[in-house]
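A single protein chain has been removed from this complex, and every other one stays in its place.
Labels run A and B following the written order; every chain starts at residue 1.
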Amino acid sequence: MSVAAKVWALHLGVLAALLAAQVVLPAYHAGNLARIMVLAVYAMGFNIAFGYTGLLSLGHALFFGAGLYGMGMLVALAGWGAGAALVAGIAAGGAMALAVGLLALRTAGVSFMIVTLMFAQAGYLTILYYTPYTRGEEGIVIDRAARVLLGFDLSQDVTRYLAAFALFAAALLVKLALVRSPFGRVMVAMRENEERSRMLGYDPFRIKLAALVLSGIYAGAAGAAYGLLFGYVGASFASIQYSILPLLYVLLGGAGTVLGPFLGAALMFYLIDLASGITTAHLLVVGVALLVLVLFAPKGILGALRDRGLKWLP
Amino acid sequence: MTSRLIGLTPSRRTVLGGLAASGAALALPARFASAQSAAPIKLGFQLHRTGIGAAYGRWYERTAQAALKLVNDGGGINGRPVEILFEDDGTDPKRGAEVMEKFASQSNCDAVFGALFSHVVVGTAPRAGELKMPYLVCSEGHHVASGKMNRWTLQPGITDVKSQVQAMAPWISETLGKKVTMIFPDYAFGHDHRDAFVPAIQAAGGEVIEQIAIPPTETSFTRYLPRIPSETEVIYHVMVGPAVLTFVKELGEFYGSGDRPQIFGFIDSLEAVNIASPGLEFLEGTHFWEGHCRYLQPDAGEHEATYRAAVGVDDNGASLADPKDISTYAHMFSPWETLFILKAGMEAAGYQGPADRQKLVEAIEAMTDMPYGIEHPQGAKTFNGKTHQVFGLQYISKVEGGKLVKVHTTSPEDGIYPDEADYTTMSF
Partner (left out) sequence: MDFGPFLLLALMEGLVTAAVLALTAVGLALVFGVMRVVNVAHGEFFMLGAVAAWFVTTWIPGPPAVGFIAALVLCPLLVASVAALADTLVLKRLNYDPDATIVATIGLLYILQQAALSLYGPDARPVEAPFTLRVQFPWFGYSGYKLAVIAAAAVILAGVWLLLARTRIGLVMRATQIDRETARAFGINVDRVYAGVFALGAGLAAVAAVLIVPIQQAHYLMGHDPLLLSFIVVIIGGLGSLRGTLVAALLIGLSDGVISVFFSPTLAKILATLFVALVLVFRPQGLMGRRTA
């Protein structure tokens, strides 16, 4: 089997399994998977910036929040329909990433980390500043009546799952195509050796900005989707915790792999869920599990697999 | 069958009885409506075990467990034992919604209660509505009565902040002063206080002359204190969070032992904190809203002693096991009362199982008077079935000799405000 065939077989296989899971799995796990898939889209976006292009941003919650609030404010305050608001949310995420990127990409490394962190903090505080509209940290409910997309009621379990799946599948396939495309290879080149890439004629600034904007589009899509699918828009989603989360998912699952973010998201979710079932000190279990994972698979699970033989894993 | 089991010699009667009982337990309540199921009633409890709400969550769990014991000792609900499944929501809305899924889809709970922090409530309510799970919150937020939640979300166990704040205004204006400076956190919780108090104090003949909104995560407050105008007669403060002791101490340092305005606060600032702590001496002579008086008052109701013994606190509101462990007394009655409301609702609705959840909500909506008793140790209440919010008494206490002494009880009308919604017109 050629590499391309193996890659497509694997990824299409995963998608098929996820589609089947809706029918096969009990309602509880199906519901969890819907959440995990949306968060995985967020993490995949983060991976585009971090895992492939080497941009460690600590401010991605700003883009997730832009999508969430872009959608939420238009639906709740301006009465927009779900479809249009979703598009607006996606655009908001991308636009925010563009604005931040134009400024932040003048820095690199740790400075870039802090600049993105600061922009995200400013965004969080701005949401609180406009509490009269956003209800700040308490948040607002998105009316069930407004959560109807193309005639489908997103508050129904099956529809919700399929919508999350559709988003995830689209995001996964686009990312797969991206990383296997010439642009994807240039992104990796930027990460590996920026100076050499520049010498070869590539403009690092434009490449990194494009990667960041793509990353913001993914994050905005995930944010808008999360609000529409689960009916809540709140400032906690724009807090620093939600900037750390995708980083954690990506590092656990394998930075620079396409399926890594999904694996990491699922793993963290079930780690917390199962730990809560065993003990009231579940944070301890999660912390120890993270340490164990990182000691034995420092490149993440898929990264470790790739190193140990599955070299074709994108 | 009379086969000899190791260690047991069951008679035919007990074997048949056992078979019948297990058969009844397996029977779906909807199909066998007349069979009295011995399967336990499962209630989910959204517990703030970690995160910013952990100090409250600890006590919420205790009172819920204490109420559970009382209910089960009294025969349970409809003759069935009751179980509470506690899940940590990390005081986080995302996790809150996830544990709601767990309660509904994995554990098939009959109802869910227990959340205190507003953002967890608002984040979970949509899912509760979709899953058709009765969601009784113990939050004191105005979110339920505002009409923004859904027909499955109710707050029958604790009054809301709008009602509390409104009820304070007449007494403050009459007793403490008419020119008020408000100090509150600059987010939704603080804004709710401001939005309720400004019109209420005006109606009582006073006015708010200065509003000082403190940004979140502030750890030092001294630089805000000079903004208090010198003609202030009353400082109204409702700072919350781990930094609140600093706020109180710095307020004391700022004024020293000299002249100072009257000071009115909400005990939210000092839940789980000993009033007699060093650095809090200047609180002497100041006043606090208390949801439920921490120190045992001479005119306490006949059930107060039983309640305190059951939840394990002494006459000072501290844990019986450790006098330095102060409880969150002004709020922790809500899970207790909510459990009894669930009992009353299930009994009124003839609740058999999850298919009857809608009947349970309708039964609670039909409740009106909730008289003082062991089921409502905080005080008599009236439930508004349309707004899904309960209304009741508030208490004002003064710090005297390092203890809180009740000086005023509001009247029920003080806290009533016009309905802002009618959930009974909404569909399930």
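The rule is short, and it goes like this: a residue touches a chain if its C-beta (ideal position, glycine included) is under 8 Å from a C-beta of that chain, and two chains touch if they have at least 3 such contacts.
For clarity, every value in this text was computed on a predicted model and none was experimentally measured.
Contacts of the undrawn chain with the visible chains, over the full complex, involve A, B.
When the whole complex is considered, the residue among A:39, A:104 or A:163 that touches the unshown chain is A:104. Here one chain is not drawn; of B:42, B:58, B:194 or B:359, the residue touching it is B:58.
Only one residue from B:226, B:298 or B:418 touches the chain missing from this view: B:226.
Touch with the chain that is not drawn comes from one residue among B:277, B:382 or B:409, which is B:277. From the options A:82, A:95, A:128 or A:163, the residue with contact to the unseen chain in the full assembly is A:128. If you put the missing chain back, the residues of chain A touching it would be 103-104, 106-111, 113-115, 117-119, 121-122, 125-126, 128-129, 240, 244, 247-248, 251-252, 255, 281-284, 286-291, 293-295, 298-299. Those residues of chain B that touch the chain absent from the view are 50-52, 54-55, 57-58, 186, 213-220, 222-224, 226, 242-246, 249, 253-254, 256, 272-273, 277-279.
Quick note on the criterion: only the chains that are shown with their structure count from here on.
Residue ranges on chain A touching chain B, taken from their complex, read 26-28, 31-32, 35, 125, 128, 131-132, 135-142, 144, 155-157, 230-232, 234-237, 269, 272-273, 276, 280, 282-283.
Here chain B touches chain A in the complex through residues 49-50, 87-88, 92-95, 97-98, 101-102, 105-106, 118-119, 122-123, 125-127, 129-130, 141, 143, 148-150, 186-189, 191, 215-216, going by the rule given at the top.
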